[in-house]
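Just one protein chain is left out here, and the rest sit where they should.
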Amino acid sequence: MLIFSVFKTLTDQQVTVELKNDLSITGVLKSVDQFLNIRLDNITVLDEARHPHMMAVKNCFIRGSVVRYVQLPAEHVDTQLLEDATRREAQNQMKR
Amino acid sequence: MDGSSSGIQEPFDLIRLSLSERVFVKLRGDREMTGILHAYDGHMNLILSDVEETIMIVNEGEQATVNVAKRKMDMLFVRGDGVILVSPPSRT
């Protein structure tokens, strides 16, 4: 839930999603759901000459389970807030 | 800092105590990285900053060689299903 919330705060920011097949896609984060499926707008694929398959694709839906990394805009991530929220969530897990 | 005062009871507590510290992460696909840990969850999804990733590319053959590629990233979400281990900073 925590990570899902983080992604929600980053909507309309530019991110780079790296897939498990080594494809890297940069675009504007439009939405995310509980499975961390991601919708990107205005996409470009890294090394487009080698990967022309998505030349005519302008926006896409990426299955959460095939994501390896997402590069986030550091200036839009409040690390102190994240750490506090993570500690709080860890506490809640303990009580269960 | 002993276990009773810091409340270490389960493996995840070790990760909790590493928040805001540099950790070492080993990943599937012959990858590893270090970075400052800012968030994690029960799937071992992680958010790290100031990340340096190392990728080992093994060339098999008569004399197997390993090429090492490194890259840096400012702020990174790592999906938990690729995480093999998270190790706290070494305190030497």
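The first chain written gets the first letter, and so on, giving A and B; residue counts start at 1 in each chain.
Methods note: a residue touches a chain if its C-beta (ideal position, glycine included) is under 8 Å from a C-beta of that chain, and two chains touch if they have at least 3 such contacts.
Keep in mind that, in the parts below, contacts and distances are computed from a predicted model.
Candidate names were "Proteasome subunit beta type-6", "Ribosomal RNA-processing protein 42", "Ras-related protein Rab-2A" or "LSM2-LSM8 complex subunit LSM8", and the UniProt protein name of the unshown chain is "LSM2-LSM8 complex subunit LSM8". Touch with the chain that is not drawn comes from one residue among A:Leu2, A:Val28, A:Met54 or A:Ala85, which is A:Met54.
Residues touching the missing chain, restricted to chain A, are 19-23, 31, 33, 37, 39, 43, 50-63, 66 (touch as defined at the top).
The rule we apply is simple: only the chains that are shown with their structure count from here on.
Centre-to-centre spacing of chain A and chain B amounts to 18 Å, using the average Cα coordinate of each chain. For chain A in complex with chain B, the residues that touch the partner chain are 1-3, 6-7, 20, 36, 64-65, 67-74, 77, 79, 82-83, 85-87, 89-90, 93-94. Chain contact summary for the complex, chain B toward chain A: residues 9, 12-13, 16, 19-20, 29, 36, 38-42, 45, 47, 49, 73-79, 81-82.
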